[in-house]
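All protein chains but one are shown in place.
First chain written, first letter: the chains are A and B, and each begins at residue 1.
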Amino acid sequence: MKTNQGRFFEDFTLGETIRHATPRTLTTGDQALYTGLYGSRFAVNSSAPFAEAIGYDGAPLDDLLVFHTVFGKTVPDVSLNAVANLGYAEGRFLAPVYAGDTLWSVSEVIGLKQSSNGETGVVYVRTTGFNQKGERVLSYCRWVLVRKRDPASPAPEAQVPQLASVVPADEIARHAPRLTIDSYDFDLAGSADRFDDYEEGERIDHVDAMTVEEAEHQIATRLYQNTARVHFDQMAASAGRFGKRLIYGGHVISLARALSFNGLANAFTVAAINAGRHVAPLFAGDTVSAWSEVIATCPLKGRDDIGALRLRTVAVKNRGCADFPLREGEGYAEGVILDLDYWALIPR
Amino acid sequence: MKTNQGRFFEDFTLGETIRHATPRTLTTGDQALYTGLYGSRFAVNSSAPFAEAIGYDGAPLDDLLVFHTVFGKTVPDVSLNAVANLGYAEGRFLAPVYAGDTLWSVSEVIGLKQSSNGETGVVYVRTTGFNQKGERVLSYCRWVLVRKRDPASPAPEAQVPQLASVVPADEIARHAPRLTIDSYDFDLAGSADRFDDYEEGERIDHVDAMTVEEAEHQIATRLYQNTARVHFDQMAASAGRFGKRLIYGGHVISLARALSFNGLANAFTVAAINAGRHVAPLFAGDTVSAWSEVIATCPLKGRDDIGALRLRTVAVKNRGCADFPLREGEGYAEGVILDLDYWALIPR
Partner (left out) sequence: MKTNQGRFFEDFTLGETIRHATPRTLTTGDQALYTGLYGSRFAVNSSAPFAEAIGYDGAPLDDLLVFHTVFGKTVPDVSLNAVANLGYAEGRFLAPVYAGDTLWSVSEVIGLKQSSNGETGVVYVRTTGFNQKGERVLSYCRWVLVRKRDPASPAPEAQVPQLASVVPADEIARHAPRLTIDSYDFDLAGSADRFDDYEEGERIDHVDAMTVEEAEHQIATRLYQNTARVHFDQMAASAGRFGKRLIYGGHVISLARALSFNGLANAFTVAAINAGRHVAPLFAGDTVSAWSEVIATCPLKGRDDIGALRLRTVAVKNRGCADFPLREGEGYAEGVILDLDYWALIPR
């Protein structure tokens, strides 16, 4: 068969490596569209002179544009028949990506575990994104629940990888050049708050909110060449569980990151993703807002230019964040859609 | 009058040449937006290193972005008062177009035939797209049914051009450089299938589907500077035959081409358009899918790098393609919206 129907659980082998299609040259055009889709305002990505003044070779592309591009390539090979995207871990941004760079992705199957009902199984992959020079720009693990082609087929030996619950702080600043903070213009960056102004346990309501349209998430998801049909096919969705197209979870991450500017304007780059969970689905017409908690503040060895904030950013739909919604009983509070634990870097 | 109200049938003269406004410099920004609108994944257009490795000077812009740009310029002069876009023939892509190239269009009126009711007439034009060096990058014929300003005005002598039903195979590979197929990475391209793997009569269901939104087709159609009001003006459409904005037929062609990646991933460039027919209109909210038939496989004289596939790609709305819908009685099957006959090039 010439068409890709997506792999089923049985089609994955522990240890196998998949080189994904299609390499993608990212350009200022992609960054412009990314800005139009999320309204991101972090100065390092928005202004080449700002970025160059502090030590970059130009304005690096938004970290999450890089993430979604690397991720999108894995979809046809990994998650076309996924029932659910269960989680992320050990996400590391390893080199800045500039307009003109070409990204491609490789995934290794690092774990397999059939579900007890025999109808699905969890596939764990470690995906690495490379640039045209073969340098690693991003690496992350994710695990997805994938349908079996045939519930009667035998289960592989269960293998669940040990994944770190947090990326060690001394590994997270590799993609950030040493910055000339004297040249970092806090007026232009939008806030005077730097590393020392944040403290553990602090919670920030990011105030703003955005209602998402079908055209927006579809354009975004196609920009990343992510082909998961649940995002695009209303005819199929109408017959499905929700009756609506599902919005790509990464779209929510980008919305939350863009909203987080209001309160975290100088957290200029995402350095690592410790854990991420798409708690509930988002649909067109829903309104997204977000809040963050500072889980930890961490100086970085050998770096007096920047420090790291470990952040939990929570996105919600159709409700505000003034009361910092998160838990309710054993589960998540009504309206919570994303629970993201990550490291961001910020000037000292 | 300073405004363009569009030409009526009486305003065309056989043999006249029209230089169209507005020249357009296409950029990586246009290609990024094109990717966001259709999710195209052909490696040659997506990755500059991929394209350069096999012999291009960079990633060529998507062929259909070129087509729509050249086409869009003709609309204010040719089809503003068109009742229907009847067909295409003799479409030839003649040179690759890269980001930074500027396109402009010239049309020659090659046929005129008044309708028997005297209220409309068919106008045949051959349109040529040029780049900034004056090189021809695209040439195609189309014919449209145009309203007469005054049904009482005399009919011109009927002149119907003889158009080839298929572009000869030895004329279709001019825009493709000689490729270094050893450097063509079939993993990264997304499929192992090459010329010899396809056979005449083979049919491929492209599986995926996309629901189209008003914002998407409007952004696309404006990107091409196509001004046909039926695509943009809901107030006028509400009083019209369908009650809705019509989606530009070229948008359907691009959707079908992008969907055809799943099954034709290595058919890296559209080389010629033999015939095309917009069988039924598409509206926002409709879901598009597509299937293709291999009409012919043709080696190319003097080219051991690539061969040609003559393809019929059929796009449908609001139904699947598992049963390869096409004909029903004398006409097209319910749901068919596009019947496109074209040559694509593929590595040997």
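Operating definition for what follows: a residue touches a chain if its C-beta (ideal position, glycine included) is under 8 Å from a C-beta of that chain, and two chains touch if they have at least 3 such contacts.
Not measured: the values here are computed from a predicted model.
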Just name the one of B:Asp30, B:Asp305 or B:Asp339 that touches the chain not displayed here.
-> B:Asp30
With the full complex in mind, choose from A:Glu157, A:Asp187 or A:Glu330 the residue touching the hidden chain.
-> A:Asp187
Of the residues listed, B:Glu10, B:Asp62, B:Glu90 or B:Glu213, which one is in contact with the missing chain?
-> B:Glu213
Contacting the left-out chain: of A:Thr17, A:Ser153 or A:Thr211, that is A:Thr211
In the whole complex, what residues of chain A lie against the chain that is missing from view?
-> 27-33, 35-39, 41-43, 46-50, 59, 99, 187-191, 193, 197, 204-211, 213-216, 219, 262-265, 285, 287, 318-319
Where the unshown chain meets chain B, residue by residue = 2-5, 19, 21-25, 27-30, 32-33, 76, 100, 102, 104, 132, 213-216, 218-223, 225, 227, 229, 232-236, 245
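What we mean here is this: only the chains that are shown with their structure count from here on.
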Indicate the whole-number Å distance between the mean C-alpha point of chain A and the mean C-alpha point of chain B.
-> 36
